[in-house]
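Structure record follows, encoded as structure tokens.
Yeah, one chain of the complex is gone here, protein chain that is, but the others are all in their spots.
First chain written, first letter: the chains are A and B, and each begins at residue 1.
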Amino acid sequence: MSAGKSARTTKTVSGNYFEDFAIGQELVHATPRTLSDGDVALYTALYGTRFAVTSGASFAQSLGMDRMPMDSLLVFHVVFGKTVPDISLNAVANLGYAAGRFGVPVYAGDTLQTTSKVIGLKPNKDGKTGVVYVNSIGTNQGGVVVLDYVRWVMVRKGDVDAVVADAVIPDLPGAVAAENLTIPYDLTGRDYDTALAGSPYLWDDYEVGERIDHVDGMTIEESDHMLATRLYQNTAKVHFNQHVQQGDRFGRRLIYGGHIISLARALSFNGLANGLCVAAINGGTHCNPTFAGNTVYAWSEVLDRVELPGRSDVGALRIRTVATKDLACADFPYKGEDGRYAPGVVLDFDYTVLMPRRA
Amino acid sequence: MSAGKSARTTKTVSGNYFEDFAIGQELVHATPRTLSDGDVALYTALYGTRFAVTSGASFAQSLGMDRMPMDSLLVFHVVFGKTVPDISLNAVANLGYAAGRFGVPVYAGDTLQTTSKVIGLKPNKDGKTGVVYVNSIGTNQGGVVVLDYVRWVMVRKGDVDAVVADAVIPDLPGAVAAENLTIPYDLTGRDYDTALAGSPYLWDDYEVGERIDHVDGMTIEESDHMLATRLYQNTAKVHFNQHVQQGDRFGRRLIYGGHIISLARALSFNGLANGLCVAAINGGTHCNPTFAGNTVYAWSEVLDRVELPGRSDVGALRIRTVATKDLACADFPYKGEDGRYAPGVVLDFDYTVLMPRRA
Partner (left out) sequence: MSAGKSARTTKTVSGNYFEDFAIGQELVHATPRTLSDGDVALYTALYGTRFAVTSGASFAQSLGMDRMPMDSLLVFHVVFGKTVPDISLNAVANLGYAAGRFGVPVYAGDTLQTTSKVIGLKPNKDGKTGVVYVNSIGTNQGGVVVLDYVRWVMVRKGDVDAVVADAVIPDLPGAVAAENLTIPYDLTGRDYDTALAGSPYLWDDYEVGERIDHVDGMTIEESDHMLATRLYQNTAKVHFNQHVQQGDRFGRRLIYGGHIISLARALSFNGLANGLCVAAINGGTHCNPTFAGNTVYAWSEVLDRVELPGRSDVGALRIRTVATKDLACADFPYKGEDGRYAPGVVLDFDYTVLMPRRA
């Protein structure tokens, strides 16, 4: 069945292994990506998101924007997707996020690129894997930062006998500080229309420790998560190749964790409708895998209510959104008494949203 | 598994129950929505629609339009979707439509909003439900009407002991009158290219009572109808949550009735290719539920051929399109001798299309 005797060469990308990374190493990731109204429509079709400022241009303009910005998480996925061929093609697991700050808003027509710098390396005791910490920066066509974040990921060694340096673990903040948030909105002197936004509850109405069951559930199909993940040009094989995955321990394609983040954020509209945008990603854990056929639910807790320096029009809420699979959230499922995530919990996401304040 | 002792509050939308509605009540629905070329592309991908005036800008321009208008039914779904959280989140069934008149065409970049007024209330004898009649009006960013229609829906009572007023049932027209139609096209003195449009048959060629089997069938997948329904920001839970639906009497997610309307209209191209746009919705019944895996077919009957006041370039056809599931339409399946819809019939849709006349 083979085609015979002509030459075989290797021009394919096989990704980096743990021993290929070095502290301070910089990577320019491939494939600049122009985002358009088409991506916005697809993002709506994939998640049913309803936040007014990223749905209606007239609403965005009522908040002083010239044009309608894109959802921060669409930007996150595109910036993240570019890093996969270089950082996580040989990853075992995506372990965490920190220090994620969104920069200038992204508009239809903007072209995004990503570069990464290796800021930490920790060989695992098993000798077969290690943890790579990268600081990735997404920029628009003008070179202006749209997202700056850290993630760490467990990566296989290509050669288990490769000698690797001692661990360097970066110092990461617990949450992005208020003074480091970019606030693209200025509502001073403007009327914020809560009826059009979908909720009367503003920043002032939330209390630290308050919990909200977002009630609704969304079942995921194979086509949905693959369309999304391809849209983000994320090439991680586990999401796409059933022929290989059927021999894996789960026997299924794994759903990209970011797909769950976007679903959870879309579900959070029901209870957090005035969360204008995700301004920071403080941390996040993909606690359990999700598969096609799972129904995702979500609940949120207000971790902090933060005043923004010099601003009385807009405040920040630090939110933990927990997503579950096939498990309604009326009882706020989270961790067991042993401190481990309950089996149905799939995402523990710590992020900061901006929200209008009462005049 | 619960997260412990912090406060629980209710900021989620639980929708209105029958006793929450009052005659004359006005509702401003949330989430303005900017429609774009991205929505047009998705609409094509979801239904395969081929009507030339909403597919090719050059064709629309040949009919005197500056730009290519969007499909009327895309407008319908978006205007309708906004009403769901306030009107039909607790609905048992969507019972009917009437008096639907499309206004100015919608173009890429337009932002749509919807308001509704309660115009009828009818408590059911079971004491548990009632019928709510609403007149919903969709407008663009200039406040100009793009769609004005009535629908009625059976809604649960939240408290079965709630006292409700006597029935008020609105007077609704059997069909939208010709003088109330908006005609966005002026073909006077223009050549209408039937080859590019896909059919030589114009308004003059159709006869009242004529029936057309649209022949083709389209199988629906879960992803397809959920992508569509999320695109319209329609939040009705029965379309999305298999985890809950599996305990329902059907055990399945129900497909949004509007998805069937759009499929039937797309199928009707084969026989009604010169139907430029849906100008009015005279009535409609979702006779039976549809589920993923069903193959939808359609046939149409010409109910009326209507001259438009002062116009010799364009006429109107009042059409009944009947859609079926897993049932070819060569025999025009409709109602049994008992007057009830045949089991395979899923849609009985009465609407008015505009069509060029012979010079």
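Annotations
Note that in this section a contact is a pair of C-beta atoms (placed from the backbone, for glycine too) under 8 Å apart; a residue touches a chain by one contact, two chains touch by 3 or more.
Here the structure is a predicted model, which is why all the values come from computation and not from measurement.
Contact with the undisplayed chain is limited, among B:86, B:110, B:224 or B:350, to B:224. Considering B:30, B:52 or B:276, the position touching the chain not shown turns out to be B:52 (whole complex). When the omitted chain is restored, the residue from B:211, B:252, B:311 or B:357 that touches it is B:211. Contact between subunit B and the absent chain runs through residues 36-42, 44-48, 50-52, 55-59, 68, 108, 195-199, 201, 205, 207, 209-219, 221-224, 227, 270-273, 293, 295, 301, 322, 326, 328, 331-336, 342.
Considering the complete assembly, subunit A touches the hidden chain via residues 1-3, 6-14, 28, 30-34, 36-39, 41-42, 85, 108-109, 111, 113, 141, 221-223, 226-231, 233, 235, 237, 240-244, 253.
The rule is simple: only the chains that are shown with their structure count from here on.
Rounded to a whole number, the gap between the C-alpha centres of subunit A and subunit B is 35 angstrom.
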